[in-house]
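All protein chains but one are shown at their positions in the complex.
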Amino acid sequence: MEHAHAADAHPTPALYGLILGALLIFTGITVWVAFHDFGVLNNIIALGIAGIKTVLVVLFFMHVKYGSRLTKIFAVTGFLWLSILISFTLSDTETRKHLRQEKNVQWPSGWAPLPADVKEPGAPIAEHGEHHEQAAESH
Amino acid sequence: MSAVAVPKHEEAPALEIPSQNYLNDGYSIRSWLLTLDHKRIAILYMVAVAIFFLMGAAFALMIRLELLTPAGDFMEAETYNKMFTMHGVVMIFFVLIPSIPAILGNFLIPLMIGARDVAFPRLNLMSWYVFMLGGMLLLTTAIFGGVDTGWTFYVPFSSMFSNSNVILATMAAFTAGFSSILTGLNFIVTVHTMRAPGMTWFRLPLFIWALYATSLIQVLATPVIAITLVLLMLERGLGLGIFNPALGGDPVLFQHLFWFYSHPAVYIMILPGMGVLSEMIACVARRRVFGYSFVAFSSLGIAIIGFFVWGHHLFVSTQSVYAGLAFSLITFLVAIPSAIKTFNWTATLYKGSISYESPLYFVVGFLGLFVIGGVTGLFLSTAGLDVHLHDTYFVVAHFHYIMVGGEIMAFLGGLHFWWPKMTGRLYPEFWGKLSASLVFVGFNLTFFPQFLVGYLGMPRRYHTYPPEFQLFNVMSTAGASILGVGYILPFIYFLWSLKYGKVAGPNPWRAKGLEWENTTSPPPTGNFEHTPIVTEEAYEYSHLPEANVVRASTH
Partner (left out) sequence: MSEQAHISAAHHDPFVAHQFDDRAQQTEAVSLGMWAFLVQEILFFGGLFTGYTVYRSYYPDSFIAGSYILDIKLGGFNTAVLILSSFTMAMAVYSAQNSKKGSLIGYLIATLFLGFVFLGVKVIEYSEKFHHHHIPGFGFQWHEPIGNAKNVEIFYSFYFAMTGMHALHMIIGAAILIPLIILAWRGRFHKDYYAPIEVFGLYWHFVDIVWIFLFPLLYLIGRHAHVG
């Protein structure tokens, strides 16, 4: 079993200080970039810098660089799995968002169909958990 | 090389319950409620899950009684909605998810890998308390009138229109989920760091591979439903609008977040059952599982691929057809590792030296029912067909075949198989076989008609139905009563066996495995007198001295 804490496998305060400086500098860069229009690159740079900062924290402050392979696998897996959640969800929302329309959705009161000439937008029935009367008959 | 000599049957001395075992290591309530022993924690879970099972079964009884007749004459629509919701919430979060991992997993994992306990015994106890807290919240929900949204809590009904105890119910599910995360975390670390010397990954029992894969899912998937339920609580409590179309929200987003967990959750439920199957099959066939590494990797394969298919629950939700296409295709792929397991199990049985004991009955029951459930999943993963089948009883039948016909059968089988190890007593064989048979017959009578009636168009989650479906519904309710008898019997004879059952001895099934060969029944608190050193592969039944095995005799 790998002993993850051999005395010679750890960063020094100097290295920590360097990482601190780098993190602060990257923070400054990301703020600066935000105030300039690079088009679609703005998002890429913002996430990229956040990613670099994360990698620095994970590798050095969290000692993953000096840790076991298993620790590295755990660290990567978490972010990888989140990327599955986000990317597959986006595969749905991005390919149908052009179909979404701003509609004045009116919730019917009671469960009866909405009359054609209703002008007021309907309010949701159960406001903050209040009770309401409902139609007695079932479908 | 032989270890502790196992006496031939005809020379066996009278078997005794060991004078010092984990069950008599302290009799006070405090020694149970503050235990750090994984075996006692498993028993605590067993009692809790048994109670929740009865509760969930009671709700099922209500459902089947209402559905005896087409008219909604037994209860109001809203009451019926509460029945199926509570049935689902109880059975999924408080029975199926914890059952095998928290009971058999907790009991067996340290024993099977040669460890004294799990990696974090206090966390283990805490997970039980968290589970009980969830149970209290669930009971409170029931007392305050239940919840009627379906166990899936779909918005905007759950967030805006339901008059029932949505927030309480989601808190109960959230809490049970947290318990599940802690259990999974504990098992992952235990398997990585606490295997006995010589217990390499590929010498592990397949039960461990299955539980390890399950634990991965528990840790990776459960937090997503946790945050989703939090968002639902905030939405309902504060009227936020993130899932309300009138305020720009997208209800389908809820479904994505919900099913990202809930689909892998079904693999949390079935994988441990598959692990139990591997152990029982090796034992009843007296040989190593065919294709060990295929079965081991297929557990991981199911766990991983299972994360990419959740959109098959959203085919008719307005999910984009492009996403639907991807999810449908990948769902077909996830059937493959399950099929690999099934073929390997069959190959293990083929030309094995099979003994017709009660574990075999559960094995056969599982294989038949799981296969039916599995192939009907392929019907549903075909997006075009799903348009017709979604929200019909076809879906209900499909998942009950897997969850009940598969997992509960495996769970019961595992309880039977390891009962002698856990209690030191044998249950009566005849009653074990009878129970398995009744469950098999009753189950098919309950749920096969539901495939037919679902395909014919009967929708789920309605307390009424068109009169032409009544025959199948009556058959289903009749089957449910037989099924109920099959489930009640073990409660009786297991309890009976605690006092009157024959003493089992260390290895009544003559099985391979550290839990059978290296410790007593019941085991001592520290599991082993000395840490075992593992020198052979799993399931080396050929190393046993007797070719024709004579079992400990039973009633």
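A and B are the chain letters, set down in written order, and residue numbers restart from 1 in every chain.
Just so it is clear, a residue touches a chain if its C-beta (ideal position, glycine included) is under 8 Å from a C-beta of that chain, and two chains touch if they have at least 3 such contacts.
Please read these numbers as outputs of a predicted model, since none were measured by experiment.
A.B. asks: Consider the whole complex, including the chain that is not shown, and state which of B:26, B:241, B:368 or B:524 touches that chain.
C.D. replies: B:241
A.B. asks: Which residue among B:23, B:77 or B:181 touches the omitted chain?
C.D. replies: B:181
A.B. asks: Please give every residue of chain A in contact with the chain that is not shown.
C.D. replies: Answer for chain A: residues 1-5, 7, 10-13, 16-17, 19-20, 23-24, 27, 30-31, 34-38, 42, 46-47, 49-50, 53-54, 57-58, 60-63, 67-68, 70-71, 74-75, 77-79, 81-82, 85-86, 89-90, 93-94, 97, 100 touch the chain left out.
A.B. asks: Over the whole complex, note the residues of chain B touching the chain we left out.
C.D. replies: 1-4, 114-121, 123, 181, 184-186, 188-190, 192-194, 197-198, 219-224, 226-228, 230-231, 234, 237-242, 247-250, 253, 256-257, 512, 514, 517-518, 528-536, 540, 543
Keep in mind that, in the parts below, only the chains that are shown with their structure count from here on.
A.B. asks: Using the average of all C-alpha atoms in each chain as its centre, how far is it in Å between chain A and chain B?
C.D. replies: Chain centroid spacing, chain A to chain B, equals 32 Å.
A.B. asks: Name, in rising order, each residue of chain B that touches chain A in their complex.
C.D. replies: Those in contact with chain A are residues 72, 76-78, 156, 160-163, 167, 192-193, 220, 224, 236-239, 244-246, 248, 250, 252-253, 256-257, 260, 307-308, 310-311, 314, 318-320, 322-323, 326-327, 462-464.
A.B. asks: Show me the residue ranges of chain A that touch chain B in the complex, using the header's touch definition.
C.D. replies: Within the complex, chain A touches chain B at residues 1, 70, 77-78, 81, 84-85, 88-89, 91-93, 95-96, 100, 102-103, 105-107, 121, 124-129, 131-132, 134, 138-139.
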